[in-house]
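Shown here: the complex without one of its protein chains, the others still in place.
Going by the order they are written in, the chains are A and B; count residues from 1 in each one.
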Amino acid sequence: MLATFIQNVINALQWGSFYALIALGYTLVYGVLTLINFAHGDVFMVGAYIAFFVATFLLTALGLPGWVALALTIPLVMILTSVVGVTLERVAYRPLRRKGANRLYVVITALMAGLILEHGNLALLGASRKAFPPLISEHVYTIGGVSFTNLKVAVIFTAILVFIILQFIVTKTKIGMAMRAISYDKFAVPLMGIPIDTVIVFTFILGSGFAGLAGLLFAMSYPVLEPYMGALIGWKAFIAAVVGGIGDIRGAFLGGFLLGAVEIMVVAFFPSTFRDLIAFSVLLAILTFKPTGLFGIAKTTKI
Amino acid sequence: MTQLHVQEKSVPVLEIENLSQRFGGLTAIANFNIALGENDLTGLIGPNGAGKTTVFNLVSGFYQPSEGEIRIGGTPIAKLKPHQVTAMGVARTFQNIRLWSDMTVLDNIRVAQHYRLGYGFFHSILRSKTYQQREAEITKEANNLLEVFDLIRYRDEFPGNLPYGTQRKLEIARALSVHPKLLLLDEPAAGLNSNDIQDLIRLIRWIHNTFDVSIWMIEHHMDVMMELCNHIKVIDFGETIAEGSPEEIRKHPAVISAYLGDDTL
Partner (left out) sequence: MLRRYSVHMFLALLGFVLVYLAYNELVNLYILSILMFMGVNIILSASLNLVNGYMGEFSCGHAGFMCVGAYVSSMLGVLLFAKDKVFGLPLLSPEFALYAFPVLIFAGGVAAAFAGLLVAIPSYKTRGDYLAIITIAANYIIISGIENISYIGGSRGFMGMKRLIRSMEDVVDLPWMLIWVFLFTIFSIWILRRYLSSTFGKGVSAICQDEVAAEIMSVNTNKIKTITFMLSSGLAGIAGGLFAYILGYVNPGSFNILKSTEVLVMVYLGGMGSLSGSVLSAIFFTVLLEVLRPLQIIKWVVIPLLLIILMQFRPEGIMGNRELGDIFPWLKRFYRFK
């Protein structure tokens, strides 16, 4: 019984890691721009596909050994995915922001950008699913009835590492402080001599870079890729970010792990078709009692 | 307790007893007491952050007090929502003008009549007799009010296109359109130039003489307060530090030290 429980906890941590890594992209962009970047889930999907092409190229065309290929794939995927994210920002969002469009029009643009990524992929690569090449050999360890793979552990540790790095960036570095400053006061920040566009681009680099990393890890863990893989997981990660308290990095991680845990526990006790139903109901309940999320600060209306 | 200004026979329009309000660990209002009679013109002053607007928010039902009781015309307002408090006869304006910017001046007045519309969703869909009648009455009254306030020529304008002083006037007119017994004015002179301020003083005096309403106002322009109010209450850090007639307040040592800082220290 205890073994099953621990097993579920490990599964939940791994599953939650993906949500957490994607949710932080939503939260970072939201924190800086108060923009729900609905294309983010699809950026994650693009990240997984980039990982697929990079890894296949390194393994088959160059014939590199798996661990070298992995070591090269990680930075390449992160860089290429951030290019995608920043391109979206430059091409679609920034012009609208400059025109002072209602922020919901930017949200709709983000939704449209997501659709383009999904269906563009479908049009270019066809509907057939891609099988991700194994980069490292998976080992299964079993300790006292609890089995876990080196990959699962790596995913969990990566998520924790990313959390620590991000906390450091946001609280200790200059650009991180600028990010927080923008979320407090968008109008004062340019007056203080902070280059607002640089900060925004940096935010998108961080968010999409880690979405790319999540894509790579996801592809390694579940090595079947399809164009719609980002949509549902993206929506869910977004909800996780909000449940944690959108705009707060701790919230994104907590929300991500919470959602992962709820989903794994539901599947452990109910038919798996109930997963979405119960997970979303739990989230709805949390938001009803804590409307601004777990870490969110209630905005007091100033009169 | 100085309650000399209350006319003895009638129930006070507003009574506040031992009102305290805490936000987390911060005490915004401590042990606040006041009673306003009909047709009073009372002032509430204090340095920035003294808790003046918090008192107004409590009276208009926007916050629920931590302690104490607020009564409008003798009826406690605990647990009532702001729109219910308004229906009981409390209207207010805001520090920063809060008109509905995408509605015409006329609609700004008409929508404020929600508390006595007397019809609901189905009437509005079916355009029943009640609906027709009530809409006609409300429109007529709104037109009259705009006429009285000399705003009728702006009837179909959007508030954003009006001069700032006129927007203030419109907001006060909108507040009066709910037939209040108590009118709360939160810094009505803020952002006005000296000409506008003279107009405002005349306007408030005219309202005071024309309408059957007790006015309670917050203002930083002392000349406005000295000229208009017959009673002033001074608070600092949520506590009452002085009250009395304008002359008494002007000379009160606690007021001087609160505003100018205590030189003796």
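Just so we're on the same page, contacts are C-beta pairs under 8 Å (C-beta built on N, C-alpha and C of every residue); 3 or more make two chains touch, one makes a residue touch a chain.
Please read all numbers here as calculations on a predicted model, not as lab measurements.
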Selected from B:101, B:144, B:161 or B:210 as touching the chain missing from the view: B:101
Interface with the undisplayed chain - residues on chain B: 60, 62, 81-83, 86-87, 91-92, 94, 98-103, 107, 110-115, 117, 119-121, 123-125, 127, 131, 135, 138, 174-175, 178
Residues from chain A at the interface with the omitted partner, ascending: 30, 34, 36, 92, 95-96, 99-102, 104-105, 107-109, 111-113, 115-116, 118-120, 122-123, 231, 235, 238-239, 242-243, 246, 271, 273-274, 276-277, 280-281, 283-284, 287-288, 291-293, 296, 301, 303
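Assume only the chains that are shown with their structure count from here on.
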Inter-centroid spacing, chain B versus chain A (mean Cα positions, whole Å): 49
